[in-house]
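The other protein chains are all here in position, but one chain of the complex has been omitted.
Letters A and B name the chains as they come in the text, with residue numbers starting at 1 for each one.
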Amino acid sequence: MSLFGKDFICTEDWELEDIQKILVLASEMKKDPHNLRWSSVLKNKSFLMLFYNPSLRTHLSFDMAVSELGGHSIYRSSEMSWSKSKQGIASSEALKDMARVMSRYVDGVGIRMCMNAIKQYGEGHQFVRDFAHFADIPVIGMADDRVHPCQALADVMGWSEKISSENDINALKGKTLLVTWGSSGLARPWAAVQSHLLLAARMGMNIKLAYPEGYALDSEVRQQTKIHCEKNNTTYEEIHDPNVGYEDTHVVYVRNWVTNKAYEQGEFQYQAEVDRSLSLKEWIVTEAKMRKTENAIFANPMPIDRGREAEEAVIDSAYSVIYDVAENRKHAQKALLALIFGA
Amino acid sequence: MSLFGKDFICTEDWELEDIQKILVLASEMKKDPHNLRWSSVLKNKSFLMLFYNPSLRTHLSFDMAVSELGGHSIYRSSEMSWSKSKQGIASSEALKDMARVMSRYVDGVGIRMCMNAIKQYGEGHQFVRDFAHFADIPVIGMADDRVHPCQALADVMGWSEKISSENDINALKGKTLLVTWGSSGLARPWAAVQSHLLLAARMGMNIKLAYPEGYALDSEVRQQTKIHCEKNNTTYEEIHDPNVGYEDTHVVYVRNWVTNKAYEQGEFQYQAEVDRSLSLKEWIVTEAKMRKTENAIFANPMPIDRGREAEEAVIDSAYSVIYDVAENRKHAQKALLALIFGA
Partner (left out) sequence: MSLFGKDFICTEDWELEDIQKILVLASEMKKDPHNLRWSSVLKNKSFLMLFYNPSLRTHLSFDMAVSELGGHSIYRSSEMSWSKSKQGIASSEALKDMARVMSRYVDGVGIRMCMNAIKQYGEGHQFVRDFAHFADIPVIGMADDRVHPCQALADVMGWSEKISSENDINALKGKTLLVTWGSSGLARPWAAVQSHLLLAARMGMNIKLAYPEGYALDSEVRQQTKIHCEKNNTTYEEIHDPNVGYEDTHVVYVRNWVTNKAYEQGEFQYQAEVDRSLSLKEWIVTEAKMRKTENAIFANPMPIDRGREAEEAVIDSAYSVIYDVAENRKHAQKALLALIFGA
């Protein structure tokens, strides 16, 4: 199996056909979670979860994925204070030593590092890359400041299920995705939306990216998304009006994210970001806007800010896939773990 | 099985005969913890424990209960900061979304929310009820501000064992219980003692409730306790003297609890409660007082404040059931989980 023993830090690191293998297996697993074909794939295997930032959804979905594959997981969270020391991000123990020692105890490691666990955008992603460099075991990104690859897997899986009842992994090809920024009282990092743009473009979707002034995402990620679209002969467009872009759209994905200034003062400016975001009230997905689409499905990686990112009626509508996508985290991660660690 | 798939938030929600089913099964399980009849009842089942307040006894007893039934438990504690956000108790994510997402990952949820996790008496209980309303899976109360149903199960199980060597579930019928407030350096919530009053009255005990001025419990709970006594033709009495009530008593249960003013300033006034409580030194169970009883057993749900709630000699006496009751938490919860989640 070509994925055996590999890291999964960014979807860009993997061939599209490998990602499709994950999605196909995830769909099978979803239909029969406890099938003997996979219920002991991780027997005698252990997976360590390092949360430098807490996350309920990521914790539960990885824990259950490992458990349903017959493996053993270990959770570390509040004790993880890597970034809080005076001597900078790697002071209490060299990352090299940490990665090498863990490689002696467990079979794989998942890492989450973003938000207030870092001081500058990019540090979290670099930490995961460096850890993987020193570790002798596979490393899986559980969200850093740059990307959130497992969320992207769950996203495209959820949309495919809704658009094509037969779970056709080509269901998204040629469809149009509107990724729109949303107002929120929660300041969200860029990771989920960026992973999502990269993968959706790669899977053949037309991309519309809508956001207010000052909320441009990582220019490299946007550039790479554009390149995927060009290669696929699909369109890529950026929009700065909250009322534009809904026409001819098949998937509306709303997400709040922070400005480029979130780390300007050397630490995550949560409250300043929230204040600015709350003032941009017109950036909300409404029923009226959804009516302009091609019966689009509504998506968000959660947590969702009800009444700000979208109207309650949109969130609770029949075309909303938010809970399905959340559930898919478990199935997609199960498939991923089985392909990386399975015999 | 009539209990399959049900919530267990308050003993009042369940028929007495269902509670007796739990107690009978718990006694069987206690005799043979690893019997194959129940050692895989929770196979492929997962139970999530959400502790908004930490608790050693509740954590260990639930963890072991799930483990001994062959299930998988997940523990969340220090990351749980539901109440600490500025926008009130449900800000970081709507309770509806949280409950629905968790329902996609696990088979059941236990929730603890009391003390400083809430701002007003009643909020914790309401949170558990609301969670259960939105969740598609059974919810078990692991202590809120109002009730602690699993503690009550362990209590009555422990007393029955001591009073009737044959574990007769009717052993408590017609017996007299003195519930007395105790001085303490630990400010304890009302939940344990209230669940306990409700269940003891319902199981046919005569109730004497003794407490100093200012320490009246929830009036609805006391009213409901009275109604159970009337229905059972037993007596209900309130006492405000620390030396009265021991005569003709079969069970002496001491517990510190806070005043009605604990939440008056919008947060749990721990130190003010402790200071007031410590000044009421005569509210202690002594050997001399115990000698006035009908060879009563001594009970307390723990942690117990040695030398304040009761004399050391009472706590360590042969008629003390505190460790047996603590142990019964595991057995009672095992039986409960088996009946709710078992096939």
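Here is the rule we go by: a contact is a pair of C-beta atoms (placed from the backbone, for glycine too) under 8 Å apart; a residue touches a chain by one contact, two chains touch by 3 or more.
Since the structure is predicted, the reported quantities are computational estimates derived from the model, not experimental observations.
Q: From the list A:6, A:72, A:119 or A:292, which touches the chain that is not on show?
A: Of all options in A:6, A:72, A:119 or A:292, contact with the hidden chain holds for A:72.
Q: Extract the touching residues of chain B with respect to the undisplayed chain.
A: 33-34, 54, 56-57, 59-61, 63-64, 67-68, 77-78, 185-186, 302-304, 306, 322-323, 326-327, 330
Q: Since one chain has been left out of the picture, which residues of chain A touch it in the full complex?
A: Against the left-out chain, chain A lists 44, 46, 48, 72, 74, 76, 78-79, 87, 91-94, 97-98, 100-102, 104-106.
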